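Report on one structure; see the data block that follows.
Excluded from the complex is one protein chain; the other protein chains are retained at their positions.
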Amino acid sequence: MAAMRYAGLLCALAMCGCVGTESSSAKNSGGTLAISTGGDPDVLIPSLVQSVQAAQMTDMIYDRLADIGDSLNIVNDKGFVPRLADHWTWAADSLSITFHINPKAKWHDGFPVRSSDVRFTVASAKDSSLGSPVTPLITNIDSVSTPDSLTAVYWFHARSPQQFYDAVYQLSIMPEHVWQSIPPASWRASDAARNPIGSGQYRFLRWIPRAAVELVADTANYRGAPKLSRLVWSIAPDFQAAVTRFLTGETDFFEQLRLENLPEVAKHPELRTKQYHALQYSFVQFNLRDPAHHDRPHPLFSNRELRRALTMATDRATIVRSVFGALALPALGPTVRAYPTTDPNLTQIPFDLPRARQILDSLGWRVSTSDSVRRRNGRPLQFTLSVPSSSKVRVQTAVILQEQLRQAGVKMDVEQLDFPVIVEKDRKRTFDATIGQWNTQPSPGAVLGSWGIGGSRASSGNNHGSYENPVFDAYVDSALASFDPAKRKAYFTSAYETIIQDAPAIWLAEPSPTVGYHSRLQLATLRPDAWWIHIPEWWIPADKRIPRDNTPQSATPPPAQPAGQKTP
Amino acid sequence: MLRYLAQRLGQAAVIVAIVAAITFALIHLAPGDPFSDMMDNPNVNESVRQTLRAQYGFDRPLPEQFVRYVNSLAHGQLGWSISNQRPVLEVLGSALPNTLLLMGVALVGSFTLGILIALIQVARRGSIIDYTLSGISLFFFSMPDFWLAILTLLTFTYWLPVFPVGGAVDPVMHEYMGLGGRFIDRLWHLALPALTLMLLASAVVARYQRAALLDVLPADYIRTARLKGLTEREILRRHALRNALLPIISLVGLSFPALLTGAFFVEKIFAWPGMGLAVMSAIGTRDYPLVVGGVIIGSIMVTFGSLLSDLLYAWADPRLRSH
Partner (left out) sequence: MPGQIQDSAATRLARPRESPLALGVRRILRRPSSRVAFFVLGVIVLVGLLAPLVAPYNPSAQPDIVGLKDLPPSLAHPFGTDPYSRDVLSRVIYGARLSLMIGVLATIVSLTVGVAYGAISGYAGGFLDAVMMRVLDAFLSIPRLLLLIGVLVAWPNLSIGALVVFLGLTGWFGLSRIVRGQVLALKHAEFVTAAQALGASRRRILWRHLLPNLVSPIVVAATLGVAHVIVLEAGLSYLGIGVPKPLASWGNIIQDGADQVATLWWMSLFPGLFMVLTVMTLNVLGEALRDTYERR
């Protein structure tokens, strides 16, 4: 937009016709992207985000040292593109990587990005008092040293094929001068968390709870100004309202269209849909520990045979067809078919209701005559499944599951809570069972964070069910240490088959999400792990603008200044 | 009159104190002790936690806790809302004007519409119009608030896209509109929730006012007016209405709780950022301090609503004024 004004001024002064390459590229700048979403972000600190909305916003506000390419090649560094680091070099023994920070990189408050910021980010993520789910994933990084203000050296404990990935993917760099004076345990509730300062192509403007989050283009960004000048997340009270806002044109984008929405979208000629392959899988997670006393095993779910029986009583294929239609496949395990290391023919626990009943009988859970709920020593076979009320898919799955398990004599109560409460329950491990969904990472090694011993022992780890099997961990570690693709696949197969037979969860679905968008938007590639990552490249042709694309430039406020900071 | 005011104020204060006792009981009888849960929550600032500990004194004996509780209430400390990361009073206080706006518009609208309907019904009593209007007002009177809200939202934002889909302002464009544009934006977002609430309330008003008018009409002074030769319409306007208005004033006070409840549902379904939406959201987040704060403020509103209407009544009724 600024370029447009400048071109206009030039024309006026020079009194010449203004047709040139300058204006035509300026023509494609500007515009507003309004995204319909069903809830607030949980927190705008990259190392703490759990919700997908928050991940979208922090990926726009903050930068990584390097980003993974669209092909999701995680081995070594060939597939990566520079971000905050404009180039890097490996040490001869591969135990350290030297990153050179782009000298033009600046924080949104004007301070330059320095290597001390990188060191600070890594150190804070390794600090267990922060409570970050990333902590167990960066154990291979020993520390970061800063020989000068534009050079950061990562030191590793061991070589591995995804060393580089571990170093750059997990962490977006945060400004030391903003966060160093705040103890990590207080980050979440601090004022700085409500006014995030990053180095990304969009800067934070405002967050009105339950209403909107707005980001504006950082026109002086070191990577260049993004094409769209404004990003607004329109937060609707529920799924139906969010879809309706998209259908009526109040917003331009909706990321999780369901099967039943597709005919409605088809009725609107100005709206389009696009399906893409994501790295998602969902599951019913059992808590293997007692929710009230974490040192004790769960009275029901610590028993492997019981978990297997519950899995056998579930007709997973039908659930997936009912809830998703053709938009999802049954999940194979804690993995996705997109990984080259995933064998699509993994042995599953079959759907076998009579056998499930047999197993339950043999465990001592007998059907009582009164209400057909199985009992053992007077205790009913009963548990509570907690689901976020905002996720229609999970609520629906829960009700179907309730009926299927009832036929096996199991009483499952469904508890609906807001997403942040579910996140808390997960974190504190105070649930009986819950339906979880991971947007998993490009690296299959991420499975250790959610199902490995490290993720279970760490209080902030993502292994909320506390499943611990050293055999599983060993297979995955061996896989990650192999440089031979065939061996990697073999190890992963053994790992997956181990965990599938242990049944710490009932593996549900692998969805292929469908997004809906306004036809005037020109989208870039929707990367499987993060469809939003290329938003800075999205644009709107000048002849397709609508009123909300043309907001007055004067409305953009000056960059945020954290309290007490000197100007650079 | 002043003595009456003082008396009623005193009564109101006693009522609020008892409500405080009720909420105190609610807090302590609740299993899992949600208030003290906050003390260990890392999401809450340490300084905030310390303030709360001092205010509520959870390790003290119960009577002392109650005294501290009432004391903190009197100072406007209603607790800390975890889901909003702000004091409860701040959350509810900033949301309250939106609720008052909604309720105020609906109150004025519903009383106007209700009285109008009642007048029409009485003027044509026994006719088909009377019966039809009776049936319609009965229909709306019996309707659950949330159901009507769902239907109006569906009808006027989806089937006939006239109004915006919830919220108080357009999240994408509001900040960039001029003053006039912002006013219209707010009005447009207010229209549908206010209309819904108004429909629900006017049914109540219409029914009560019709009954009140029918009660008054056979009265002696009305008969005298008829003998004097006044037309039916003039009688209605000059005498009957004025005397039937007295019960209307007390109806304002009586309808407050129902109006507040209706506003809560309407706010939730239309995402109107008032106190109702805050409390309704607190259900899903199990933000107990916010819910309890809502109870206290809600009852204060109702108490003063009925106080106001009692005072208005006392001032308006000439029979009472004479002492």
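Every chain is named by a letter (A and B) in the order it is written, and numbering of its residues begins at 1.
As a working rule, contacts are C-beta pairs under 8 Å (C-beta built on N, C-alpha and C of every residue); 3 or more make two chains touch, one makes a residue touch a chain.
All values reported here derive from a predicted model rather than from experimental measurement.
Visitor: For the chain that got dropped from the picture, name the residues of chain A it touches.
Guide: Against the left-out chain, chain A lists 238-240, 244, 260, 264, 318-319, 321-322, 384, 389, 392, 396, 398-400, 402-404, 406, 413-416.
Visitor: What is the set of chain B residues that contact the non-displayed chain in the whole complex?
Guide: Chain B touches the chain not shown through residues 11, 14-16, 18-19, 22-23, 26, 29-31, 34, 138-139, 141-147, 150-151, 153-154, 158-159, 257-258, 260-261, 264-265, 268, 279-280, 282-284, 286, 288, 291-292, 294-295, 298-299, 302-303, 306.
Methods note: only the chains that are shown with their structure count from here on.
Visitor: How many angstrom lie between the CA centroids of chain A and chain B, rounded to a whole number?
Guide: 41
Visitor: For a test of understanding, state which residues of chain B touch chain A in their complex under the given definition.
Guide: It is residues 42-46, 48, 83-85, 157-158, 161, 164-173, 175-176, 268-269, 271, 273, 277, 281, 284-286 of chain B that touch chain A.
Visitor: Where on chain A does chain B make contact in their complex?
Guide: Interface residues on chain A, with respect to chain B: 32, 34, 131, 185-186, 188-190, 206, 208-212, 214, 232, 234-237, 241, 244-245, 247-248, 250-251, 389, 416-418, 420-421, 547-548, 551-552, 555.
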